[in-house]
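Only one protein chain is missing from this complex, and each of the others stays in its spot.
== subunit A ==
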């Protein structure tokens, strides 16, 4: 009887350890080696060479910058819209389940399928979006080549896929807000907007923080959208690397150029960035709790 808890958790931890935890450490180990895709049997110690190589590369800093920019322009509008959408879904609606499922359908669409469609919608010549812009007198935009246009286009794919999902998370939190808070607010003469501003948003604060963290993690590893948005030479992230995210840079270095040691160093840089974000987040949330 004593042994059984370990028997229950061991299948999980055997797989989890072997395929998630151990590889994490091995990635660190390989990042200190020279590992070439074309010559896998010949792995030599490289010390910090891969990291030095990385930090002196313009493409690395470019990919960090691109990841940050796309992260901001895809996450901020997405979460704001999701809160608004959740607020609407929280009304007493006819067919409330149908509305919720419809908002979630983009989540059912894979990154690959969604991006293939958006590539066509954004195509320079004859694409739906440029055609619609033409109606309002905007000249066609070369979404794949332009600097901001391509970043915007890639972000819209992320926004499209995740807004409904985040709205459902906010909706779950909104439904947990006690009704009396709204009642006392309305007795104090607060109108609907003031109630939203002074009751709903403060009550959602932990959930907002949570979605920001999860979206940040997602944004840091953004990969499939820019890869397929670029088409045939997708791993470069555009002719000028204008949408080569960190995840894409890693794939390019590791499996297109064939330097797996450097790819490991990029992966660990990604991990360290996330740790840094986690620490900042911890400090911010502690600060918020104190000020309350």
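Definition applied: a residue touches a chain if its C-beta (ideal position, glycine included) is under 8 Å from a C-beta of that chain, and two chains touch if they have at least 3 such contacts; residues count from 1.
The criterion applied here is as follows: contacts and distances are computed from a predicted model.
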Undisplayed chain, where the name is taken from the UniProt record, one of "Collagen-binding protein", "Biotin synthase auxiliary protein", "2-hydroxy-acid oxidase" or "Sugar ABC transporter permease": "Sugar ABC transporter permease"
Residue among A:113, A:201 or A:279 touching the omitted chain: A:113
Touching the absent chain when the full complex is considered, from A:52, A:105 or A:142: A:105
Contact footprint on subunit A, counting only the chain that is left out: 1, 4-9, 11-13, 15-16, 19-24, 26-27, 30, 35, 40, 85, 87-94, 97, 99-121, 125-128, 131, 160, 164-165, 168-169, 171-183, 186-187, 192, 195-196, 200, 206-207, 210, 213-214, 217-218, 220-221, 223-224, 227-228, 231-232, 234, 247, 250-251, 254-255, 260, 263-264, 266-268, 270-271, 274, 278
